[in-house]
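Heads up, one of the protein chains got dropped from this complex, but the rest are sitting where they should.
A and B label the chains in the order they appear, each numbered from 1.
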Amino acid sequence: MLGMGIVKGLVETARNFLGSFTDKDRLVTVQFPEERLPVAEAARNFPFLIYDGVDPEQGLRCVACQICEKECPPRCITIEKSKDKKPDFVGKQQFYPAVFDIDVSVCMSCQICVEVCPFDAIRMDNEFELSTDDRFGGLLWTKEKLALPNEHYMAIHPTEAAEVEARRAEEKAQAEAKKQQPAVTK
Amino acid sequence: MPDQMFVLLKHWILGYSPAVIQPAVSILLTIIPILLVFPVLFALTTVLERKGLGRIQNRYGPNRVGFYGILQPMADALKSLTKEDIVPASADHTVHFLAPLVLLAVAFLPYAVLPIGRNMIAANLDAGVLFFFAIGAISELSVFMAGWSSRNKYSLLGAMRAVAQMISYEVPLLLSSIAVIMAAGSLSTVEIVEKQAGFSGIFPHWYVLTPWGFAGFVLFMIAATAETNRSPFDLPEGESEIIAGYYIEYSGFKFALFFLGEYLGMFAISGLGITLFLGGWSAPLPFLTWIPSWIWFFAKLVGLIIGFIWVRGTLPRLRMDQLMNFAWKFMLPMALVVVVSAGAWRFLPQGLTRWLVSTAFIAVAYTLLARGVETRNKIAKRTYRFAE
Partner (left out) sequence: MSATFFILAAVTLIGACAAMMLRGLVHCALALAVAFAGLGTLYLNLGAQFLGLAQLLVYVGAIAVLIVFVILLTRGGDSDSPALSPTALPIAGVLVATAIFAILAWAIFHTVAIHSPGLPAPQATIRQLGTSLMEGYVLPLEVIGLMLTAALIGAVIVAMKEKQDPR
């Protein structure tokens, strides 16, 4: 009969309206600054540099090989090698970056820098509330701002971090074994 | 006593004012409450509508500005006042400026004949209902002025559609009110309400509780939705199609004035529907008459507004040809049948006979017309026209 469709529609909307006060499924809004949706583990937004230990200068994993600078598609990374060397986690002397800048407004979160880094030094962070009102340099992040401890990496990407830790522990063990061997053979 | 509170207050103030200015004070005391109450109701309606629509659509409405978003109209008013008033260079400046003013003036006039409570009416005209419709017809001109003066094809198109829609739906609106006028025997709104203020047992004498009154009320509300360009009849505003239709080129405060005019028209026509069909300020049950009359009027008005919001959240927009077909091929014959049915009700003696005869008229007409509407919905075979 004419009009039945309208009545059914009205009943459905009324059910939605009344249900939105009681039923969780009928009010799916997440009120943003107060509540947040859970972030997926593989979510990525902007890269950061990892340092081991407590000193961001000494424990920085990056050896300024500049592979990520060359591979970055919009070329947002700027690296300047240092003149002296410092030891890395297996004890070998490596360069370190004197200047390491990433431009936040240029970076497109493609993760290519992470994929090509041979030293597990740069990884993606999932922090997205990066806006600032400082127009003159607020969006050019330097080494000090980019360096975050390894614990942070393990907190945000646990599975990847576990795999990286396992690999690094193995390499460290191999390096230790090699260090003790020449004393034996010679 | 609280029923006549405002009337007694007005007489008390008049008693204290010198005799020279008494007419002026009396007029001001009558008009100023109307000018204050209905815009405040408009502000509340905007925020409640957005929250209501939000809840229907599984989301919150605005809830940041005040306590649960209740101060949102303040934010809207501030925004519309501080926005730049852009007038297109090729627009007709005089008519462009006058259109919202005419709409606003014409939107406030019909409140003069609505009885808001017992003895609370601004102007007790003998032809109150006719006054209401005359003023409503003038508002179409202002819509046209708005659309034409912007010198914009889309706004003109929206204006023409709006005027065509308003004219088409005026006919069922008038015919369904004629049924009420026939039953009440008078064009005066006060008399129509007083005829409905009695009780027989537990049932009030409201016209909506008769078969022709119920059908007439449904037709009246559908026509009222179309008259005020409200969803699902809001093609002239078409927010997603021709952006804003006839008020595309208006920005800032003039846009807010159009909004105010539209909502005021909605309240006025709901008020008329309440007066004609729902018994005005009378209570629904005999033991509830201790609640003041003006509270009943506003309660019914809020109920009808909720109905408007509910329908807006439910139904999709009608296309222009569907809208016109509906008006001329369904609503007009139905309204004529309602008039005949009301006549049968009036002249048959009280009892079961007149209920059966009235309902029979309406039910038969409804099924026949409904069948007509449904057969037309079938999609016609596609015809091709080639260039010769």
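The criterion applied here is as follows: contacts are C-beta pairs under 8 Å (C-beta built on N, C-alpha and C of every residue); 3 or more make two chains touch, one makes a residue touch a chain.
Not measured: the values here are computed from a predicted model.
**Student:** Among the chains you can see, which ones touch the chain that has been omitted?
**Tutor:** Across all of the complex, the chain we cannot see touches B.
**Student:** Of B:141, B:197, B:218 or B:302, which sits in contact with the chain we cannot see?
**Tutor:** Missing-chain contact among the listed residues: B:141.
**Student:** Quick one: say which of B:44, B:101, B:122 or B:156 touches the chain that got left out.
**Tutor:** Spelled out, the listed residue whose C-beta touches the missing chain is B:156.
**Student:** With respect to the chain omitted from the figure, which of B:14, B:44, B:65 or B:125 is a touching residue?
**Tutor:** B:125
**Student:** Name, in rising order, the residues on chain B that touch the hidden chain in the full complex.
**Tutor:** 92, 95, 125-127, 130-131, 133-138, 140-141, 144-145, 148, 151, 156, 160, 163, 167, 187, 385
One rule holds for everything that comes next: only the chains that are shown with their structure count from here on.
**Student:** With chain centres taken as the means of their Cα atoms, state the distance from chain A to chain B in Å.
**Tutor:** Comparing mean C-alpha positions, chain B is 58 Å from chain A.
**Student:** Which residues, counting only chain A, touch chain B once they are in their complex?
**Tutor:** 1-3, 6, 9-10, 12-14, 16-17, 20-21, 26-29, 31
**Student:** Across the complex, what residues on chain B touch chain A?
**Tutor:** These residues of chain B touch chain A: 52, 55-60, 310-311, 313-315, 366-367, 369-370, 373-374.
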